[in-house]
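The structure follows.
One chain of protein is taken out of this complex; the other chains stay put.
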Amino acid sequence: MKRRLWHFHGGLHLPEHKQASMTKPVVAAALPDEIILPMQQHIGSPAEPVVKVGEHVLKGQRVAKASEYVSAPVHASTSGEVIAIEERGVPHPSGLPLLSIVIKPDGKDEWTELKPVPDYAQLDPSALRNVIRDAGIVGLGGAGFPSFIKLNPGPDNAVDTLILNGAECEPYITCDAMLMQERPRDIIDGLLIMKHALRARHCIIAIEDNKKVALTLLKNSLQEHEAEFLKIVSIPTIYPSGGEKQLIRILTGKEVPSHGLPIDIGVVCHNVATAAAICKVINEGKPLVERYITVTGETLDQPRNLKVRIGTPCIDLLNACGWREDQTDEVLMGGPMMGFGIPALDMPTVKTSNCLLARPKDQPHQQPAMPCIRCGQCAAVCPAQLLPQQMYWYARARDFDKIQAYNLFDCIECGCCAYVCPSRIPLVQYYRFAKTEIWAKERDKEKADHARQRHEFRLQRLERKKKEDEERRRRKKELLKKTQPKPDSEADIKQAAIQAAMDRVKAKRATQEQQKKNIENLNEKQQQAIEAVEKRRQRLRNAGADNEENP
Amino acid sequence: MTEYALILVSTILVNNFVLVKFLGLCPFMGVSRKLETATGMGLATTFVLTLSSVCSYLVNEYLLAPFGLEYLQTIAFILVIAVVVQFTEMVVHKTSPLLYQVLGIFLPLITTNCAVLGVALLNVQTEHNFIESALYGFGAAVGFSLVLVLFAAIRERVAVADVPEAFRGPSIALITAGLMSIAFMGFAGLVKG
Partner (left out) sequence: MLAAILILSVLAILFGLLLGFAAMRYKVEGDPIVDQIDAILPQTQCGQCGYPGCRPYAEAIARGEADINQCPPGGEAGIVALADLLGRDVKPLNDEHGEHKEKKTVVIIDEKLCIGCTLCIQACPVDAIVGAAKQMHTVIKDECTGCNLCIPPCPVDCIHIIPVEDDIKTWCWPEPEAELEQPPIEEPV
């Protein structure tokens, strides 16, 4: 019986370009000369290194720990020596560097002690989540959100449906397809582990209908009793059916609310590669150190999928597939719709890298934009049902309040609008610009509010200090009035002050008198000398006192 | 009953005070830059127009006409309108200081809005009774607000669009108003008179 499916608004049918990279089986990429592990390969706070330069590490050994709740540890993807912990270029559109641990492989590729979990079903879900967290598992679909958080429904939510996203809707990318073909049982085992952690009722693995082999192999791997709660569903091939919100709409007919999460409607969605990685952690004890990456493009001699150690420089993978540098315009990390140009090719692949795409020269996207003719094609294809044209005009005018009124932050940056624009306007660039500007403005506002608070507190502090000083002065004056009953003239007051000072000195000397030093064990002569001096001092003091009383 | 419906349709659409009678153009051009201020102005004008229309009718009916002082209509009506506007200003200042600041000088300028005085005088001219006067004033205000909101919405979009250098600012606004006026001519003949 065919399962009912829904449609999402818009979407595009794109040329797939997937065949070229699926002709060969997946092989492991060669060990590179250098493994570079950035401290941030996930959404959240950067990880903190726990190894030192010069230390020898084993494959799978934790080299950086999670710094906060939303964070993930990093593990060495091969054995070797840590030669540096420094800022290195990372594959990010900004080209800015990030703290990274650099390992020189020793060639042995030796695993550290592995601790598989023999019977995960007996474990409490939170203990299971901790194991997954400590293995550094993040969403391998591209976002990189720490998976253990998405395996925690929270105390108030129940998970009705767990969806595994095997859609892989973007052209050129085939790493998930190959994974489903080569290791279908691992994916299903991973799903069962997730189901246990989430206590989900139903499970679905969604695959686009252009991946017939993967579909068949997965269905064949399914055991009979599992078929009661787990369905493997084929969905129509349309971009971006692999987007989380679009996939949930296709499979359940429900829409994730704006500013909300899928858990709000009882759904959790993970990528198939994440499931396979979780299976590896539980069954073999191996943390996340490698992943499948598609290396493809028209300027490669042998496009294929490779099993890559995380931290392998991109250039190594390109060379392994015979790339023709002179014909290549740029190399994208990701697909043609959502990928970005890698600033430098010696940058490493990270946990979220799914594809390296070599673009030939003379592509249409390089030509400059023309004026908007208000055709409305962009709104017709937007899978989030937004109005890209209006957002474009307001982004151009830098009217960030109005653009948010058009739900800018619901944009998934899929690129459908830019793809169909007859004027070739780079629409997604405008939305990204608007989003980062709005975040920068919010940060500035927070800083300004904070500065205002500090300024107001300072003004209060100075006010208080002034009041306290006045108070002190007033009290002192009163005290002075009390101790001097008739302060007739200034001269008298001065005299009184001088007298008080001299009294103090006298008192001090009197106490010093009693604290004489070195007066034990004296002989007769010394004793007499001391007595003579004492007599003289006494005489002088008395004379001085006389002088004072009779000025 | 149909009389009242006809009055409303006539004042809101067919004989729209701004686009057909060309009264009240000052706030129409001055307050229509942003949708929020236009809405606020529309509400304020509705309140003023309805109230002053009713009060003018009462003043005319019970204070001027019985004593044959129709020639004082203009002065008396302006007095009434000024008082109502002043009252409205105080209420707006209290309830929405932001709207008060934003409307600025245009709030007291409702006094000089020719549409307001026009409604009062037209009520007398067409010899409306009490209910008809009230509806006439209310309908005129609704028509004014409708057109003001439409115009503001268009102006907001035009402000961020690619307008040629020579047309930017008031020029394109006036052309837009002219085109809207032509559009509203489409209602002509819907209601007789």
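Residue numbering begins at 1 within each chain, and the chains themselves are lettered A and B in the order written.
Definition applied: contacts are C-beta pairs under 8 Å (C-beta built on N, C-alpha and C of every residue); 3 or more make two chains touch, one makes a residue touch a chain.
Bear in mind the structure is a predicted one, so any value in this text is a computation, not a measurement.
Trainee: Quick one: which of B:I12, B:L64, B:A134 or B:A152 touches the chain that's been left out?
Mentor: Only one listed residue reaches the unshown chain, and that is B:L64.
Trainee: Just to verify: which one of A:H9, A:H92 or A:K254 makes contact with the chain not shown?
Mentor: Selected residue, touching the omitted chain: A:H92.
Trainee: Of A:R201, A:R443, A:K506 or A:R541, which one is in contact with the hidden chain?
Mentor: A:R443
Trainee: Please output the residues of chain B touching the missing chain, sorted low to high.
Mentor: Touching the chain left out of view, chain B contributes residues 33-34, 37, 59, 63-64, 67, 69, 72, 75-76, 79-80, 83, 86-87, 90-91, 93-94, 97-98, 101-104.
Trainee: Of the residues in chain A, which ones touch the absent chain?
Mentor: On the chain A side, contact with the omitted chain comes from 40, 90, 92-94, 96, 98, 367-371, 396, 398, 426, 429-430, 432-433, 435-437, 439-441, 443-444, 447-452, 454-455, 457-458, 461.
The criterion applied here is as follows: only the chains that are shown with their structure count from here on.
Trainee: Distance-wise, how many Å sit between the C-alpha centres of chain A and chain B, to the nearest whole number?
Mentor: 56
Trainee: Under the definition above, what is the set of chain A residues touching chain B in their complex?
Mentor: 371-372, 393-394, 396-397, 399, 402
Trainee: In their complex, what parts of chain B are in touch with chain A?
Mentor: 156-157, 159-162
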